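Structure first, then comments.
Heads up, one of the protein chains got dropped from this complex, but the rest are sitting where they should.
Presenting chain A:
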Amino acid sequence: MLLTGAEIVVRCLAEEKVEYVFGYPGGAVLYLYDELFKQDKVRHVLVRHEQAALHAADAYSRSTERVGVALVTSGPGVTNAVTGIATAYMDSIPMVIITGQVPTAAIGQDAFQECDTVGITRPCVKHNFLVKDVKDIAPTIKKAFFIAKTGRPGPVLVDIPKDITMAKAEFDYPKSVTMRSYNPITKGHQGQIKKAVQLLLEAKRPMIYAGGGVVLSDASDKLAKLVRTLGAPCTNTLMGLGAYPATDKQFVGMLGMHGNYEANMAMQYCDVLIAVGARFDDRVIGNPADFARVARKIIHIDIDPSSISKRVKVDVPIVGNLPDVLDDILRLLEASGDRPDKESLAEWWKQIEEWRSRDCLKYKHSDEVIKPQFVVEKLWEITKGDAFVTSDVGQHQMWAAQYYKFDKPRRWLNSGGLGTMGVGIPYGIGVQLAHPGSPVAVITGEGSVQMNIQELSTCKQYRIPLKICSLNNRYLGMVRQWQEFIHGNRYSESYMDSLPDFAKLAEAYGHVGLRVEKPGDVEGALREAFKRKNDLVFIDFQVDPTENVYPMVMGGKGLTDMILSAEDL
């Protein structure tokens, strides 16, 4: 039987067991929306801005092990989506984006709502396609899902001209994909793995540095086993939080620009470092020359060969799928029965405990003004550390990362790579739909939240009961902090004037709004919010406007060159 291109697209999504498509209709995708209307397998979530569709699909993917799907129209639909695509690309999130395009004959004619989608998105997708024949739709979508979720994951875009959605073809969804130009590696090199095990066993000061790759490849259990077997300290990157349980005593906290003192010190002064699904980026190791100043052996496991020896030279590169490689390492460790030298390890832990005793996350409590860190600590307590937490970008993001102790992977969602303000609420939408009934908190600020505030309307439509905790300091806090540290307190354009009454704004969208001004009211407000299981509650916390994020490594400095508090300035 012949089906239209639009029918084929929807059937493909059903074949891929897609539960939700996040999108926004428009001229070029009308036939697709008509087909969505006629069926009930694939549900559509109507956002209020295309950027949010991408973020919601991205979050759906981050919080599950599935591929998120977004659907937008041509031209402005696509250009609005670009930020969302780039956000997912930078954090290696598997997604499939279907975009409408003007009819084939109009391409290149500067038609209404035309843009060069494949050209515009090329640098921020893992791959993209322009479908020029209705017969190619099914094989292309099959390939898109395959490419998105295999190897180093990433977003894949399929651009479909309107006439192709109207043309007809037989529908036959391919069972499998083979591509001569794309064969991601899975197994690691056995010789390198042996070398790695040897190094780990000989280590006197071993250190485990785990990133977002562990979360993406669902390798947390194996990572935990490795950490425990070796008895070594473990740090997680911003993207890796939850990969290793934060409440475990072998966890030394997040590392990097706003990382824990003990984590950064251990990174610098270990003798064998094993990097697991992490990429030594600028926010993590600071100045690479300073990092290389101390001699240590580095083992690097990553599925993407181009991540290895990009910023830091490594001694034992292992390209492979993390769960497979970790399995191999664990098997060798088990078989040998050897363990790192106990005495050296005890000595190493003594040193780490000494670093830990600096208590780098301590902050001055106040009875007068709400400290933002206090809000996050209370949130952690009240949700028993078991909520899904999304954040936006800025100071609140760092406080969330530092003070909410994530014990499970896929619970913490933020834009680590691109650093996109405005992801908080749309991320919340994606997570809540993927995990109905689970508590979802959005930690945000009055700056970021206004970048996608319109999504409060989407939350109303789909009854998404987010608990939005806005740490409102009336400043673009992270910008203000840098201006204080390095621009002589000249707060150029970082002050947020004319803020709306957020509680009333939430109410205007049909939600519950609270404004909290006193430290003593923080806990009560949070409890009240989580008690209202079916309501979205927006809590506008009026926090200390001058609070800074510590520790901090200034840009270009070495990892151990940390400012621990205002006294170090």
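Methods note: a residue touches a chain if its C-beta (ideal position, glycine included) is under 8 Å from a C-beta of that chain, and two chains touch if they have at least 3 such contacts; residues count from 1.
Simple rule for what comes next: contacts and distances are computed from a predicted model.
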item	value
Chain excluded from display, named as in UniProt, from "ABC exporter transmembrane subunit, DevC protein", "Formate dehydrogenase major subunit", "ABC transporter permease" or "Acetolactate synthase small subunit"	"Acetolactate synthase small subunit"
Omitted-chain contact residue, chosen from A:K17, A:K38 or A:R122	A:R122
Among A:L3, A:V18 or A:I147, the residue in touch with the chain that has been omitted	A:I147
For chain A, residues in touch with the removed chain	118-119, 122-123, 126-127, 130, 147, 179-182, 304-306, 309-310
